[in-house]
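Omission of a single protein chain aside, the complex is shown with its protein chains in their original locations.
Chain lettering (A, B, C, D and E) follows the sequence in which the chains are written, and residue indices restart at 1 in each chain.
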Amino acid sequence: MKSHRFKSGLEKLKEIDGQAGEKVIESLASIAPDLAKYTIEFPFGDIYQRPGLDLQKRELITVAALTALGNCQPQLNVHINGALNVGCKPEEIVEVIIQMAVYAGFPASLNGMFIAKEVFVERSILSE
Amino acid sequence: MKSHRFKSGLEKLKEIDGQAGEKVIESLASIAPDLAKYTIEFPFGDIYQRPGLDLQKRELITVAALTALGNCQPQLNVHINGALNVGCKPEEIVEVIIQMAVYAGFPASLNGMFIAKEVFVERSILSE
Amino acid sequence: MKSHRFKSGLEKLKEIDGQAGEKVIESLASIAPDLAKYTIEFPFGDIYQRPGLDLQKRELITVAALTALGNCQPQLNVHINGALNVGCKPEEIVEVIIQMAVYAGFPASLNGMFIAKEVFVERSILSE
Amino acid sequence: MKSHRFKSGLEKLKEIDGQAGEKVIESLASIAPDLAKYTIEFPFGDIYQRPGLDLQKRELITVAALTALGNCQPQLNVHINGALNVGCKPEEIVEVIIQMAVYAGFPASLNGMFIAKEVFVERSILSE
Amino acid sequence: MKSHRFKSGLEKLKEIDGQAGEKVIESLASIAPDLAKYTIEFPFGDIYQRPGLDLQKRELITVAALTALGNCQPQLNVHINGALNVGCKPEEIVEVIIQMAVYAGFPASLNGMFIAKEVFVERSILSE
Partner (left out) sequence: MKSHRFKSGLEKLKEIDGQAGEKVIESLASIAPDLAKYTIEFPFGDIYQRPGLDLQKRELITVAALTALGNCQPQLNVHINGALNVGCKPEEIVEVIIQMAVYAGFPASLNGMFIAKEVFVERSILSE
């Protein structure tokens, strides 16, 4: 039986990531279904449900953190998509990634921007 | 002679950090005045001048990145102050730092929160 | 009303960390009580409850990770204490930290060892 | 002439990694044979020879550290194989990687798990 | 109109990286031309222009830092090429990367060396 946190987390994840949420659950099903469960429950069932920050800001700070950390490319791809899905403008995402050059260095910023470019091309925001 | 970037950067830094900007310049004066100059010119004369993201969002993403990186305590202190100075609510800063538990782990989030607590106590937002 | 996850998490945290758990809750009470709640619920109410790995191994891998990350000193202190509390031998903790020199470099290993030394002296495992 | 540390290190590496050890030596032969030598001598000729921690625990803490660091995918692949080779159960490896979500964040844990999945499929522990 | 910093930065970048500089500008043109501009202006128009350290040393410390950080592979490739372009010997680059095993661990050093190998093969310094 699924917990309330799981159900509302899965709904929130769909709101943010569209199909990506279900793909994560499926891809972990054979090896670690509980990690999928936790990934739904804690980030999306607990944190993203909280009222103190709107979803656009939540996605922008996530893009910032993942760009700065520099070793989370798949998640950065997901959350650049997520940011667009909840209404952030492409220009805002670009600004966030540029600003990371200050705090995490130019390589982190450049590598983040190339992922944004992939996402923007895939979504026809940019032509290739 | 100071460049335009330096002058507008210094003004922006004062808007964000109050006295902190001048303290950085002073503290570097004897060893690396040029690093002080670059710290004014590039982040504050170039990046924070850009129109695509308002100052509140710029400070929130900086708090996110510095919390996630986890080894920039002095700068995190400065930018939690900066976020408050440009009008972010304490609750928003708390939300940003909580969310970092998802992306950078609980230690990064907890250590960031203890710095926020120091700042909030210093500014009498919290009593000790 | 506290959730089941919170209650069993708090018990587990006491088993591992003694008083440290309650100190974390108290220290966050004025600024972010929910972060304290999550810190009890997810790590200790979910993860450390799982049967697949005994508590000694869970503490050793935590000491390994925190030593390698290198910027989580307060948590490393807590979990070196935790490892001892659940029955790990001091020699095992020393071995874990030495091995991190291979994967995260000598500075990470040395800085981790100096924290272990503090803990061991505090607990009279070592004389000063 | 090979040192004693090299010879016993190479044997230990074979015990842990099977063919992987010789592949590393070969792949570095043309550019930096001494780095291959050090990689055998220090980690496997010194550290993994030490009596204070059994090989299973040594592999589990290595999987923990490499998952947490998040930028050592090839080595994580090697040591998930190594953990299995010295008798760790797949379930234990999965537990270690799940636990890293607490200390290094969900992206590090998820990315580590996808490497474990590759290894498990390759070894027919999981079907694709 | 291009700034003086941009023009001298672009020249310096060509001196160091050959065609790589223009490729970066082009690849960012559609998404974030200003990030390309900053990447020319600050690192190459400001920092690499400074007299206190010759270009060979500047490239060696960059190779060191990028190897140690471990999540900047594209930039490490560029700067291993850059180091060779400004006259560093392949043996020096190899030494820098080996030494990083001490400070950032063996995985960082090994992963850096494999990038050096790619560059050396591409430039026929090594045969495959």
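Following the convention adopted for this analysis, contacts are C-beta pairs under 8 Å (C-beta built on N, C-alpha and C of every residue); 3 or more make two chains touch, one makes a residue touch a chain.
What you see is a predicted model; the values in this text were computed from it and never measured.
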Among the chains presented, those that the missing one touches: A, B, C, D, E
Omitted-chain contact residue, chosen from E:L13, E:I31, E:C72 or E:M113: E:C72
Hidden partner chain, residues of chain A it touches: 101-108
For chain B, residues in touch with the removed chain: 24, 27-28, 30-32, 34-35, 38-39, 42-43, 66, 69-72, 74-75
Contact set of chain E toward the excluded chain (per top definition): 42-43, 47, 50, 52-53, 57-58, 60-69, 72, 75, 91-92, 94-96, 98-104
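Here, only the chains that are shown with their structure count from here on.
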Copy pair chain C, chain D: interface residue numbering same or different (half cut): same
Chain whose average C-alpha position is farthest from chain B's own: D
Between chain B and chain E, centroid-to-centroid distance (C-alpha), Å: 29
Centre-of-Cα separation between chain B and chain A, whole angstrom: 24
Shared-contact residues (touching 2 or more other chains) in chain E: 34, 38, 42, 70-71, 101, 105-108
